[in-house]
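Only one structure is covered here, and it is reproduced in the block below.
Left out: one protein chain. Kept in place: all the others.
Here is chain A:
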Amino acid sequence: MPRHTFVLNGAPVTVDVESDVRLLWVLRDVLGVTGPKYGCGLGVCQACTSHINGRAFNPCCVPVGDLQPTDEVTTIEGLPATVGKDLHPMQQAWLDNDVAQCGYCQPGQIMAAVAKVRQARDAGHAITDLDDAVFDEIRNICRCGTYHRIREAIVAAAGEF
């Protein structure tokens, strides 16, 4: 069986699994990393959103064989360590705004939010208010309808990292 090596939450991992298995299942079913959630397996719901080399992506849409040994995959479990804290400021904002309801979508929401803020900032665009067009680009489903508190939390955290 093919072996695949990549960096997961700061440490190298090697797995024996067929190359076409999507990374989401390698994380969840092989490595037991369950923060990224399944909501569609189609790149639609964004519940699985994690980071690769600092950018948001859907591991349900990436065959594990496409990863290089140097690729750094960060799941919600590894997010705080990227800022050297117990909680990333985005997670803290989520707590401060009591965003989560059932919580199923929230790891993906937080990972998307962090990347969206970085992307907007790199484009010279500050997220300062709630009707910013940036929100139209966040595709994550929240079936509990927490969208409004998500907006408030993102605005609150945008300047904190």
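The rule we apply is simple: a contact is a pair of C-beta atoms (placed from the backbone, for glycine too) under 8 Å apart; a residue touches a chain by one contact, two chains touch by 3 or more; residues count from 1.
FYI, contacts and distances are computed from a predicted model.
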Practice task
Select, from "Molybdopterin-dependent oxidoreductase", "cysteine desulfurase", "Branched-chain amino acid transport system permease protein" or "Sarcosine oxidase subunit alpha", the UniProt-recorded name of the complex's unshown chain.
Solution key: "Molybdopterin-dependent oxidoreductase"
Completion exercise
Missing-chain contact, candidates A:V7, A:I127, A:C142 or A:A158, resolves to A:C142
Fill in the blank from the handout: Against the hidden chain, chain A presents residues 17-18, 20-26, 28-30, 32, 34-45, 47, 52, 55-63, 66, 75-77, 80, 87, 91, 94-95, 98-107, 110, 115-116, 119, 130-131, 135-136, 138-151
